[in-house]
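Here it is: the structure, laid out below.
All protein chains but one are shown at their positions in the complex.
This part shows chain A:
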Amino acid sequence: MISFISFPAQADDAYRKTRHYKEQAGDAYMDFDDEYEGQQSTKLTCPGETLTSAQDFMRGHGTYVDNEEVIASVAGTVERVNRLVTVRPVNSRYNPEVGDLVVGRIAEVQPRRWKVDANSRQDAVLMLSSVNLPGGVQRRKLESDELQMRTFFEEGDLLVAEVQAFFADGAMSLHTRSLKYGKLRNGQLVVVPPSLVRRLKSHFLTLPCNVDIILGLNGYLWVSKHIKASEQEGEQGFDAEAVYSNQNDDIDASTRAAISQVANIIKILASHSIPLSDTLLLDAYDWTMEQEGSDVKRLLQEDYGDALVAAVAPNM
């Protein structure tokens, strides 16, 4: 015998009903009372939202003034310093500042300068006068140096440099006049969103697994074989002639595995939008080493990556 049961009453689901919208209340100015300064509650805003009146406040980055009002032009957090109101976008391209450490790739060789792709809004410029000569010779750059610029840096070469200054149009000028900076080799590049690299005390990290990491503030990270302390710049074993070498050193299999392991960890953390720090990377590396059947490729499986994030950054 077949019996029919009437359908259960539909659950009261907001999406089944037609939604009617109320008139939005008029634009109220944001609350900038000084009492609230202590508690750092993050105020979010998005383009076109009125923040405050332009008569009492000054407009900073991420805002514009229209009709005597300060209005946000990007989506992000509202910040205030005295009378200056700025909006920091949650996600944007790298915004250079003088003194930042960046990793870049040579895009073009031009007369007396290189163009460097540094993930910014324009290609950065590296002048011939702001690089070190091989062997650390101190002298003016001659025409002969200009003719052999490609022996220093060629198109496609990766380098680590510091932001030296800005040009009038906002392009940044780099320099590599320190033995810490220069051409990169013995490793691999990892690209993450620039907002995930915070300014740290040092952007040169060394992990105990024989791996060095350079955290470029532009979101380009260099993961490479560790250079022994005795061979670091300024030490006895430092080979000043090799700064512009295109040849990788011998890298043994375990170091290669460690480099890819660290690179994969960084990719996982970046895909979960977790800001990178030295302790976090160390924790993550230790966690992967503790796991049974630890394998470089396994990290790229989604569940394993989620487990890693849950283990090292539980409150994410």
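Operating definition for what follows: a residue touches a chain if its C-beta (ideal position, glycine included) is under 8 Å from a C-beta of that chain, and two chains touch if they have at least 3 such contacts; residues count from 1.
Throughout what follows, contacts and distances are computed from a predicted model.
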Item checked: Chain not displayed: protein name in its UniProt record ("DNA replication complex GINS protein PSF2", "Ribosomal RNA-processing protein 41", "Alpha-1,3-glucosyltransferase" or "Ubiquitin-related modifier 1") -> "Ribosomal RNA-processing protein 41"
Checklist line | Per the touch definition above, residue among A:V74, A:L179, A:I227 or A:A242 touching the missing chain | finding: A:V74
Check: Of A:G99, A:G135, A:G170 or A:P208, which one is in contact with the hidden chain?
Finding: A:G170
Notebook entry, point to check: Where does chain A touch the missing chain, residue by residue?
Noted result: 18, 21, 24, 42, 44, 46-50, 62, 64, 66, 71, 73-77, 89-93, 107, 115, 117, 120-123, 169-171, 191, 193, 195-196, 272-275, 280, 313, 315-316
